[in-house]
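Just passing along the structure, written as structure tokens.
One chain of protein is taken out of this complex; the other chains stay put.
Just so it is clear, A, B and C label the chains in written order, and each chain counts residues from 1 on its own.
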Amino acid sequence: MQSQIDSGAKDHTADRPLVAEFRAATKRYGAVLAADALSFGIGRGEFLSFLGPSGCGKTTALRMLAGFDPPTSGDVYLDGERVTDVPAYRRPVNMVFQHYALFPHMTVAQNIGYGLLQRRPRPGRDEVARKVDRALDMVRLTGFGPRRIWEMSGGQQQRVALARAIVNEPKVLLLDEPLAALDRKLRREMQIELQTLQRQLGITFVLVTHDQEEALSMSDRICIMRGGRIVQSGSPNALYDQPVSRYVADFVGKSNFIDGTLTARTATEGQIECASGLRFAGRVSGALAAGARAALSIRPEQIDLAHSARPGAEPVTVINRIFLGEHTEYLVRHASLGDLMVLVARQAEASAGRFAPGDAGFISWAPETGLILPQD
Amino acid sequence: MQSQIDSGAKDHTADRPLVAEFRAATKRYGAVLAADALSFGIGRGEFLSFLGPSGCGKTTALRMLAGFDPPTSGDVYLDGERVTDVPAYRRPVNMVFQHYALFPHMTVAQNIGYGLLQRRPRPGRDEVARKVDRALDMVRLTGFGPRRIWEMSGGQQQRVALARAIVNEPKVLLLDEPLAALDRKLRREMQIELQTLQRQLGITFVLVTHDQEEALSMSDRICIMRGGRIVQSGSPNALYDQPVSRYVADFVGKSNFIDGTLTARTATEGQIECASGLRFAGRVSGALAAGARAALSIRPEQIDLAHSARPGAEPVTVINRIFLGEHTEYLVRHASLGDLMVLVARQAEASAGRFAPGDAGFISWAPETGLILPQD
Amino acid sequence: MQRRLSTWLLLAPAGLWFAVMLVLPLCFVVVFSFGERAAAGGYVPAFTLAQYANLPARATAFRNTLVLAPLGTLLSLVIAYPLAYFLAMRADPKWRTLLLILVIVPFWTSILIRSYAWIFILGGQGLPAVIEWLGFGQVRLINTPFAVLTGIVYGYLPLMVLPVYVSLERLDKRLLEASADLGAPPMRSFLQVTLPLSLPGVATGCMLVFILLMGEFLIPAMLGGGKVFFIGNALVDLFLQSRNWAFGAAVAVTLVVIMLVTVSLYMWLMRRMGGVRDDVALM
Partner (left out) sequence: MQRRLSTWLLLAPAGLWFAVMLVLPLCFVVVFSFGERAAAGGYVPAFTLAQYANLPARATAFRNTLVLAPLGTLLSLVIAYPLAYFLAMRADPKWRTLLLILVIVPFWTSILIRSYAWIFILGGQGLPAVIEWLGFGQVRLINTPFAVLTGIVYGYLPLMVLPVYVSLERLDKRLLEASADLGAPPMRSFLQVTLPLSLPGVATGCMLVFILLMGEFLIPAMLGGGKVFFIGNALVDLFLQSRNWAFGAAVAVTLVVIMLVTVSLYMWLMRRMGGVRDDVALM
């Protein structure tokens, strides 16, 4: 299953020297296999994300890198050195914790300076103060040093946690769902800030998240995980356009799936037949053989919803309409295909006219936008 | 400021008999004016939302309707009857609380049956059980009656709270940020469910939220609030397309704003001049006079980002690129206009080619998509 | 390695403590309870159930304790609940802390001093004198079960108020709004929501007061005179005065068993009420 489909020179790990590497790293908690012989490298200066639902092993991978949980077998390398048994406090990596884990009994400046003061020989007061101030500037919290942690808002605490990690100039910065506790608007702002910061500092960022938008929007490369293994890794564009399985297509972006059997295929094209007898063409790649169970994936924005029938269009009933500003989301019901989601851009809806729940309509899509994927 | 711009027959309150009405309802908490002489009606069967930031008075309005906080002056009417001094337990309205406020010492069925058992004469056991079961069916929790509250997930608790309210067949159902505690995916599902349920039951829904997507996606009509007053009310489409002020445009959907002075105007068109001397044309409506401070609002999806210069296009530098699947969000910087957000649809980006941070580009938009609004 | 050592250094005092503090004294007492009284007082090793057979000799003390301890607990609860309710739900938050301090401070001053005031109030020259002067005839209050109950309620009220207050204060006030919203008037909201949700606090308070009352000896000694004896008084007598250690140990073992049964019952109840963590329930 472990395959890499990358597109665009920037996304190739091979271009960068490795800053961290897993070699057959396995982690068991009792009977649970949290990481299943993970082997992959992280390039210097890369923004890498582990994406998957809870329990997929993404947090375990991060914790093995941080040094909190040593692997049951296999090894972890940092900067070419084997660190499998090196405890967390001796590793040159830092973490931004999910709920920040800021020290409540210290000021903002004391929190940020904490890591610097653990170094031996201990750096001078002035040096610490200077570095703390620079870190505060960097996260746009200039002058907030003497504040207490509980006086800071959620977004500000997030930035303190970030400053506390980057002030140590770690080889790798680990981010454990860093934006989960923020509300939508702040989250979007922090996404831009994190991306900008990463480019400025040139530090390797490793992000763990279950939120696909977060992963898509910030990463150079995403590893989709499942059951302790990496199912697919590649650039956001590559994952979105060329998922290797239904699981990946479902996790990266929204998609409609039509289940059936692959009846015929060439190198790049194939045809799927549903239980109801309907047949649809689509692109197909990989080792999927004719006769195999498969699913046709069509992104909601690829479907065209029209008032009048056209050749090849399927009749549907509109169930629900959600106005979202720049586009409108329709839920439509097909007699045999079930419920499908259709995204209509604002201009398109303005010209074609809108639908109300209960209206009849016809959906169609270009065959090359459909993707036939293995069921898994 | 209180103006109503409505579009579409369905959105007009005048079409429906009123089920609730505020008449100059004012609420003070000490020196704070939480509701400032609110006067408006709620139509029977309507899905109405109060939208605004925290402290805008939206929750106060809901609590005056529920009977928790009587207005300091003015009146509240329910179904034509004056209920200003009627305590909450005698009003035929029910509320879905922000964090559900389910009774932890009761089962799911006991929670749902609670309201029925408060009626005098007390209904029979069988009748209560039958109604509870029907409510459970309605929120798709059939068979969950004997469960304890803490055994239910967040989304399930949300539906129990909903069932507990609708089982009483209230005249008005009040929803206080009902989806705030759910994660993104569940929230979207519940939005569709709530909308569908409201259509099925025909009950009037009044929703309070600070989340514009929630309000836009579910409501027939939205009241934008600020400082205890209603700034604008209308259908989601109307608010999105014809905001009366910069405040509304900023709150409903994302928008870019260019500040300046209105230099000339006709009935529907005008021109704004920035501090830097740049001039832009745009639609203008309302009482804005030439010479007044104004802001030009352009939605991110209306801006075209191109690699080569065109007449009227402005040169910008790309600061950040966020891939979001069906579209890509660019942050671009203009020498005098500052940072602007541009939303490029997937197909458009595929044909025009993408930009990387640091690239130069040119932005332009159709003059009729720009909206000149009062600063406020 | 370093980790192992520190774990052992931490384990050592814990293990020692458990052995010395709990197991050893209990073993002593259990062993003693099977022994015999020395002629000059004290203890002679033996293995006999005679001391347990002799328990009925102290039946009055057991009866007094087993009647007055639950009764005192109940009375404390009846008086403490409205007070805790007022503090948690009605009192101005500005004054709440002060009022709470006023409830607790007396508990921190010696029980001796506090009980003494009651000897005076309930004694011949106190309340009975007032009652006689009012023409209601002669009454005796001091050295009666009534006096002991008064002292008990007075002494243990803060211990009852606190857990009830905490459970009421933690009660999510929106539940009461939800109850009103669903049509329940204030009194029914109290009975259906507030009261059931404060039961863990009530149980903890009752448990605390009851357990401590079972070992009480000072209040019966001061306010009950020689008339109202508790098991605690029997123990003082047997260990310190008559020096019948073996019989005293048998009484002590019986008391400990009664308490353990009560605690187990309480833990089981709290667990059934659900959601309450053991360590919280214990406090």
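Some notes on this structure:
One rule holds in what follows: contacts are C-beta pairs under 8 Å (C-beta built on N, C-alpha and C of every residue); 3 or more make two chains touch, one makes a residue touch a chain.
Small disclaimer: the values here were computed from a predicted structure and weren't measured.
Partners of the chain left out, restricted to shown chains and counted across the full complex, are A, C.
The hidden chain makes contact, of the residues A:G52, A:P71 or A:G115, with A:G115.
Although one chain is not displayed, its contacts with chain C can still be listed: residues 2-3, 6-7, 9-11, 13-14, 17-18, 21-22, 24-25, 28-29, 79, 82-83, 85-87, 90, 96-97, 99-106, 108-114, 116-117, 120, 154, 157, 162, 165-166, 169, 186, 211-212, 215, 217, 222, 232, 235-236, 239-240, 252, 255-256, 259-260, 263, 278-279, 282-283.
Counting over the whole complex, chain A has residues 66-68, 87-90, 93-95, 97, 99, 101-105, 114-115, 118-119, 148, 150, 164, 168 touching the chain that is not drawn.
In the analysis below, only the chains that are shown with their structure count from here on.
Once chain B is left out of the assembly, the remaining chains are joined by touching only within these groups: A | C. Chain centre most remote from that of chain A: C (centre = mean of CA atoms).
For this pair, chain A with chain B, the centres built from the Cα atoms lie 29 Å apart. Remark: chain A and chain C have CA centroids separated by 58 Å (rounded to whole angstrom).
Among the residues of chain B, none is found touching two or more other chains.
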